[in-house]
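For this depiction, one protein chain was excluded, whereas all remaining protein chains were kept in their positions.
Lettered A, B and C in written order, each chain numbered from 1.
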Amino acid sequence: MTYITKPSFHHPNLPRNELGLTRRDYEGSMSTLCAGCGHDSVTAAIIEACFELNLPAHKVAKMSGIGCSSKTPTYFLLKSHGFNSVHGRMPSVATGANLANNELKYIGVSGDGDTASIGFGQFAHAVRRQVDMLYIVENNGTYGLTKGQFSATNDRISVGRKGQVNAFESIDLVSIAIQLGASFVARGFSGDKYQLVPLIKAALSHKGFAFIDVISPCVTFNNHGGSTKSFEFVRDHEHTVTGADYVPRREEITAAYPEGSVIDVTLHDESRVRLRKLDATYDPSDRAAALQYMMEHQAKDEVVTGLLYLNTGDTELKEKMDIVDVPLNSLKAADLRPSTEALEKINAGLR
Amino acid sequence: MTYITKPSFHHPNLPRNELGLTRRDYEGSMSTLCAGCGHDSVTAAIIEACFELNLPAHKVAKMSGIGCSSKTPTYFLLKSHGFNSVHGRMPSVATGANLANNELKYIGVSGDGDTASIGFGQFAHAVRRQVDMLYIVENNGTYGLTKGQFSATNDRISVGRKGQVNAFESIDLVSIAIQLGASFVARGFSGDKYQLVPLIKAALSHKGFAFIDVISPCVTFNNHGGSTKSFEFVRDHEHTVTGADYVPRREEITAAYPEGSVIDVTLHDESRVRLRKLDATYDPSDRAAALQYMMEHQAKDEVVTGLLYLNTGDTELKEKMDIVDVPLNSLKAADLRPSTEALEKINAGLR
Amino acid sequence: MRVNDFVIKFANVNGSGSASANAMFAKAVFRMGVPVAPKNIFPSNIQGLPTWFEVRVNDKGFLGRREGIDMMVAMNPQSWDEDVASILPGGYLLYDSTFIREIKRDDIKTIGVPLTKLCNERFTIPRERQLFKNVAYVGALTALLDMDFSVVEGMIAEQFRGKPKAVQPNIDALNLGREYALKYFDCPLDMRVARSDAVGDQILVEGNAAAGLGCVFAGATVAAWYPITPSTSVAEAFERYCNRLRVDPETKKKKFAIVQAEDELAAIGMAIGANWNGARAFTATSGPGISLMSEFLGLAYFAEVPVLLFNIQRGGPSTGMPTRTQQSDIISCAYASHGDTKHVLLFPSDPTEVFDFAIKGFDLSDRLQTPIIVMSDLDLGMNDWTTAPFKIDETTEFDRGKVLNARQLDEIKEFGRYLDVDGDGIPYRTYPGTHPEKGAFFTRGTSHDEYARYTEDGKVNERVMRRLSRKFDTAKTLLPGPVFGQVNQGATLGLIHFGTTAIAIPEAMELLAERKIHLDTMRVRAFPFSREVEDFIKSHEKVFVVEQNRDAQMRSLLVNECGIDPARLVPVLNFDGFPITAAAIADMVSEHLGQGERDQAQDGFAAE
Partner (left out) sequence: MRVNDFVIKFANVNGSGSASANAMFAKAVFRMGVPVAPKNIFPSNIQGLPTWFEVRVNDKGFLGRREGIDMMVAMNPQSWDEDVASILPGGYLLYDSTFIREIKRDDIKTIGVPLTKLCNERFTIPRERQLFKNVAYVGALTALLDMDFSVVEGMIAEQFRGKPKAVQPNIDALNLGREYALKYFDCPLDMRVARSDAVGDQILVEGNAAAGLGCVFAGATVAAWYPITPSTSVAEAFERYCNRLRVDPETKKKKFAIVQAEDELAAIGMAIGANWNGARAFTATSGPGISLMSEFLGLAYFAEVPVLLFNIQRGGPSTGMPTRTQQSDIISCAYASHGDTKHVLLFPSDPTEVFDFAIKGFDLSDRLQTPIIVMSDLDLGMNDWTTAPFKIDETTEFDRGKVLNARQLDEIKEFGRYLDVDGDGIPYRTYPGTHPEKGAFFTRGTSHDEYARYTEDGKVNERVMRRLSRKFDTAKTLLPGPVFGQVNQGATLGLIHFGTTAIAIPEAMELLAERKIHLDTMRVRAFPFSREVEDFIKSHEKVFVVEQNRDAQMRSLLVNECGIDPARLVPVLNFDGFPITAAAIADMVSEHLGQGERDQAQDGFAAE
């Protein structure tokens, strides 16, 4: 029996959010991942973000593929429906779910194997369709669940545990997402929840395809010296271009910043994300420039993090498709089934 | 019966190449495509290039997926083996074939549906593996063989025959190929064989993954006003950044050019490609810059053509994998089957 | 005299605009009240290759394919020889006499009409000259076959209601041919179309249109598909009808979503995601798509997510014969995906049934919480059929199956997604977002317990797998049962057929009766098979199973699932890509039966 429920005892004075819920209410069952796995930190960040956003769990749907990372939806939001689909195919399932009911928030969790290899095609097309969801890749540069093979996101310089060299070009999911039109693209690090939580909150408030590539080290198979997805490497090579603060609706921004160093972007639910430019030259609204920036810094072995591209101007899938505002799954026979007369007309037209 | 052989009568004084072959020797069976289809022009360009390169047909393998474009290998190089695989899966078949015998030249022909939709994952991974082949996409922005649905390479501004709008971001295969590490990337136009033939010749002389995106209008389903893949649109919006001349080995370059306006690149078979820079600012050896350039010009609805990126420095698949020089399919039992003694040692080790 | 009983075939060049003219001819016959079966025999390319249009006209409603051509309209020099050769002795050859053609037969009657010449004189624009040739031979046919000209005129008027300018040239083109025929041949011939009331209130429609329309009436809101012949027109029809019937009059917004997916894996993934979320969603594909969808079919079977899939079968294996018909995906659909999986199949026989099964299919899929595959084929999907009008029962609600709402969740004491509460093997489900506290569960393709929790306890998984078998047994009681043909008391021989083979059966039985062979017939409409199917087989000594594939796949299913001795099931097969003919069935059956058996079949004594 590999399913472990947590004791549901709540400490009486745990902090509660606007819904009167504690963080514990946003947890899932006990993680079965390796002690120290980066993925567990991402799970914690998701829990924190949902708690702070006061999300009702039943209005969230958790989607995933197959892998250690794809297991994590079991470890948060116990009261949300979840769908652990097949390897690499979560994007299509999420797209269908989204079309059926756009009132839920969709949190998709995938891995670098799940997304950059078997699921690359589905990922690319979910991006260009601007499916309204948060898509997180817990990127550890390896196939954790199948015991540590190279994944396609491995940088060319990285070396395997047993010294294997990686001759092939790596797939930078962030650049791909930007190029194919994702409207919210960020990179985080499982080791830095102060950066990650606001990114997740902003992404969940954004309408359209929000992609977060989280470098999430695999302590068991890819946290060694040669790895570029190890805690140490990321700490040493992280280059944060923008710091993002999340500002809930109706909340005042007090702190003052030097001229031109911050950008305030209002998100679809009227909350705002405040971007602190740590690199003055960087413009997170210019796709082409952002892409070039990624490439140049990656060439220097830097791991560029932060909110990298944001476009609140594009429409999301359902708008693009001119679908009625109410969820399609809420329409009843009366709305959907034409009359007998209508059918008779059709019959007549076929004579 | 839909297979039509051509009369094999050769006019006595047709020009012959170094192998004593005429262009007719490089033809295939009769095309069954629509009259005026761009794909037939690409076929003609391939025939011309192979004729001029003096390629022995039996040293070429023709690979394709499924589609009108994927049918074309039947229409050239009748004396080459061909493999018309399954929809979108040509890259994997070509990769396997390549590993088995790297002495053949591989010409892969695909369509935009075949490559950008169902085959996107395989395409991306063939690129990053640097499979040694020429990969041509006959890009018409539509699914010709299934009667004109939108394909993923359609620009956002393009409109369907019946006025359908294309709400989704388009996939620019050239940018994807550059980003994922293809070492030879070009775009041509089926309507311009003077540009296309040298590109194909250079690509066939290049070692590594050579990608040519050929805009090849579908006269039946996507050559109307709203299409950005029509003959007219491309003629009006073409922006050629580099002119490429192919210079066979041991041939003198005579013509003189203004300073800095040309780059000579020596290819793996010692032939050279002479790049005439039509846009002085453009540097076809800088990936990041090339990418940015594509994006900026595409944003202006320009169709950037020419040899867009060239890197003769990278190794190709077989080199990356340290495989012996002779083709693997030429190794005999003596080379491959260890001795009984070796097996006995293994048995001993298992006791 | 061949009145209302003949086969006429048009041989054209693909892309020359002949299709609409030929269809107009067929429709005209239909409007004269005579049952027709037009069949479009087209190449897998877009322009320039031979294409044929075969129309069987039969007052009795024998509309299965029939070999032998009574009249050939030979417009394609490429296929001229084989076209001429296929004409029955005494039959007619209508051709474009503008060109001299060698006709190697003296046992047929030739009708030369200088179509090109006539059109070149009357029309100037090249494309028009080309197109109107087709209209002109239809005109000639109206005279030769004694057809009601006003009917054809009426159709032209309808067709160009939008652009009146187009009407006259078409009428002229018709008259070019008609007048030439009246002038140079003594019309009508001994082969004619005579007004009849055999059509009654029937309609003329293709199966794929019926599928798309059925999905509209079934309340489907999401369609995800990937283009592939011959299934493409299912999604197209759904879109066409939705645009007509499902657009909000005020906002102009859509009460439906149609996604052209990036491939078949994505298409079924989307359909599954939407159904999981409580919207009715479907996909449509053909052979290669089925293979690609099999992984997801296994997930939907095991995770128990409803999904409706139309498989418009074409010639396999692999890419095979994309523009020909077969029934060769039966095994691959019934057992799609690795592991112990079984899927529910429906076998419609005509467009009306496709429409009904689309509606029924969604109810069954929701009720059984499992994929349902509607097994149509190219012949049914892409050809127009003379078929009963579509009907719905507005009084019935959709059956969404066992879905718990918030109130019910509050009432029950415990919710377990995979608990067999009712003993029928069908558990209860909830849609995401139903209740703030209760009813959430985790859908997964990994082994799980009754509460949808991951488990590696083999015994628990075994329990779940046994329940799935139980559910499959329940399905037998819910699926459309078999339909029986004429039943001669005491006949010891039976014949099983399904899908598009049905249309050939009455005629085949008549042919066999002439040979004193009598069989009971049963049309199977669904898999898994109901008791009645087993009983039918068991109550006959020998049962022929007619199918359009090489490996007798339906026979295999019958043997496997009903525990039948294969010796009693005789395969009657056709897999050349064309619909099986009544004559072929009759011949194979009588060939199999030695005289002895035939007698005994005849007077119904048991043998063996």
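Everything below uses one rule, namely that a residue touches a chain if its C-beta (ideal position, glycine included) is under 8 Å from a C-beta of that chain, and two chains touch if they have at least 3 such contacts.
Keep in mind the model is a prediction, meaning the values are calculated, not measured.
Name every displayed chain that the left-out chain is in contact with.
Within the full complex, the chain left out of view touches A, B, C.
Which of these, B:31, B:69 or B:92, touches the one chain of the complex that we don't see?
Final answer for the missing-chain contact: B:92.
With respect to the chain omitted from the figure, which of B:74, B:149, B:195 or B:271 is a touching residue?
Only one of B:74, B:149, B:195 or B:271 touches the chain omitted from view, namely B:74.
Which candidate, C:67, C:190 or C:576, sits in contact with the chain we can't see?
That would be C:576, which touches the missing chain.
Quick one: which of B:18, B:252 or B:325 touches the chain that's been left out?
The single option touching the absent chain is B:325.
Go through subunit C and note every residue touching the omitted chain.
Residues of subunit C in touch with the missing chain: 43-44, 287-288, 290-292, 294-295, 298-299, 301-303, 315-324, 326, 328-329, 331-332, 335-342, 444-447, 456, 458-459, 461-462, 465-466, 469, 549-551, 553, 556, 559-560, 563-567, 575-578.
On subunit A, what residues meet the omitted chain?
Its contact residues with the unshown chain are 2, 32-35, 66, 68, 71, 86-88, 113, 117-118, 120, 143-147, 149-150, 152, 220.
For review purposes, identify every residue of subunit B that touches the missing chain, sorted by number.
Spelled out for subunit B, the touching residues are 1-3, 29, 56-59, 61-62, 73-74, 78-86, 89, 91-101, 103-104, 121-122, 124-125, 129, 318, 321-325, 327-329, 331, 333, 335-340, 342-343, 346-347, 350-351.
We take it that only the chains that are shown with their structure count from here on.
Select, from all pairs of chains, the pair with the highest number of C-beta pairs in contact.
A-C
Using CA atom averages as chain centres, what separation in Å is found between subunit B and subunit C?
40
When the C-alpha atoms of subunit A and subunit C are each averaged to a single point, how far apart are the two points in Å?
43
As a quick test, compute the distance in whole Å between the mean CA positions of subunit A and subunit B.
So the centre of subunit A lies 35 Å away from the centre of subunit B.
Residues of subunit A touching 2+ other chains?
121, 124-125, 129, 321
Give the residues of subunit C that touch two or more other chains, as numbers and ranges in rising order.
In subunit C, 262-263 touch at least two other chains.
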